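All protein chains but one are shown in place.
A and B are the chain letters, set down in written order, and residue numbers restart from 1 in every chain.
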Amino acid sequence: MRRTLTILGVASVALVALDVILGLWVTPPDADQGELVRLVYLHPALAWVALYLAFGMAALCAVLYLWPRTRSMRFDRLSASAVEVGVVFIGLTLITGSIWGRPTWGVWWTWDARLTSTALLGVLFLGYLALRRVPADPEVRARRCAIAAIFAAVDVPIVHFSVVWWQTLHQGATVLNPNLTPTIHGLMAWTLLLSFIAFTTLFAWMVLMRFQIEELRESGEDVELTRALEARRAEGVAS
Amino acid sequence: MTNPMAPAIYLRSAVALAGRFPVLAGVDLDLDEGSVCVVLGANGAGKTSLLRLLAGLVPLASGEGAVLDCSLPGQARDLRQHVGLLGHDVGLYDDLRPAENLRFVLKASRLDPGLSDDALARVGITGRTASTPLGQLSAGQRRRVGLALLLARRPRLWLLDEPHASLDEPTRDLVSELTEEAARGGATVVATSHEPDLAIPMADTVVTMSGGIIATRAPGGRRGDRGWSDVA
Partner (left out) sequence: MWRDAVLIAGRDLRIEARSRVALWQVLPFAVLTLLLFAFALGPRPGLLAQSAPGLFWLAVLFSSVLAAQRSMAIEGSGATRDSVRLLGLDPAGVFLGKVLALLAEMVALEAVLLGGVVLLFHVTVTSWGVLIGACLLAAVGLCTANVLYGSLAGEARMRATLLPVLVLPVVAPVLIAGSKAFSASVAPGSGSGARWLGILVVFAVVYSAMGVALYGPLEES
């Protein structure tokens, strides 16, 4: 565990640094967007981590927790760690998107479908974190949070479609959109790919760190519990 | 009915938690079906938690436990419908009348709702009292409604949390009388109390709790072959 963390930590710092160097200095500016295009090495990767990786993982771990055969408090902790890190990445996605939007659309914020549904998703998962802070027995809290994560995950496609139909002007997904591939190729494409790998690694590192903190806290509380049990019994014997 | 060999209640090193606090810190308890057990002990000794554990409402965190042939914590759900729990708060709806409350519970337990009238009459909730919303009744009257509920539902395990507390003389007698009747009918009764004078005569077994464990165990004053009035 410790070793994995170290390797992941070093790798994510190195990859993000490489992404920054390639993205800021090595790659050329874009014909249409000029220097602004450099945000493409940051924003889509952040969004990928926030919207798919973090919340996909949170939902998956929630299901694994609820499934009796795979029930383990580890999945609860993993799920919570993923949401916590995911909320950070959603914040970064919205901030970088906003910085990109100001020169492109002329406004810091627009009620475009993807912006709106991303923001809504962020609020959904803030709700999850709020629920996590409600004092309860660990098992009860784990069950509630797992169910909340699943509810939220199920809500995502509904939110997505309703908001898309509601309004849209965001450009299509850059990597997946076949029409745009000719404009991004060579070094730019590789840097873009690198950014995805870099932020995925960074995400994995952060989640594992967060998970380990939870594990430590938990084992600390187990020690406390043993102590409390002894104290309680002593109280009984003494009287 | 049940396996005659198995005791109604069997707990070994039972631990139950409230958050991170061990309310029960290793309880050992065996009780036979149809017996009456009184639990004495100071506030915070774990008496109410013991009742809630026996009701299947608090999970068994560690140790072994079986109540009415349901192993804990796995079969707590199956156990619950055989349990009647009467606490300070009777756990009924203030906006509903006593009879409405009882009928709801009886229907939910798949019993004949008609049983409610007899049960209420037995505890002396009749006439105007019976048609007043529960919230407007006095604490003692509410406790009587709670007793009527137990009478009508006929659970196999009666859990009474300080059944004598803050009641008048006739109601206290009624509590003791109904408890005795239930035990004679084959139900197992566990009651907590702060009034040994009242509680010990009705018990087969008297245990004292302290610090989340059972500190002492002694026989009580109940004799299965004698009527309640003889003991009193």
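Just so it is clear, a contact is a pair of C-beta atoms (placed from the backbone, for glycine too) under 8 Å apart; a residue touches a chain by one contact, two chains touch by 3 or more.
On a predicted model such as this, the values are computed, not experimentally measured, just so you know.
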item: From B:Gly87, B:Gly124, B:Pro196 or B:Gly221, residue that would touch the chain that is not displayed; value: B:Gly87
item: Residue touching the undisplayed chain, where the options are A:Val10, A:Ile95 or A:Ile158; value: A:Ile158
item: Absent-chain contact - pick from A:Leu15, A:Ile150, A:Leu194 or A:Val207; value: A:Ile150
item: Residues from chain B at the interface with the omitted partner, ascending; value: 52, 55, 57, 77, 80-81, 83-85, 87-96, 100, 104-105, 107-109, 133
item: Absent chain, residues of chain A that touch it; value: 66, 120, 123-124, 126-127, 130-131, 134, 136-137, 140, 143-144, 147-148, 150-152, 154-155, 158-159, 161-163, 165-166
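The criterion applied here is as follows: only the chains that are shown with their structure count from here on.
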item: Separation of mean Cα positions, chain B and chain A [Å, integer]; value: 50
item: Residues of chain B defined as touching chain A within the complex; value: 15, 17-22, 25-26, 42, 45, 59, 209-213, 215
item: Residues of chain A touching chain B in the complex; value: 135-137, 139, 221, 224-225, 228-229, 232-239
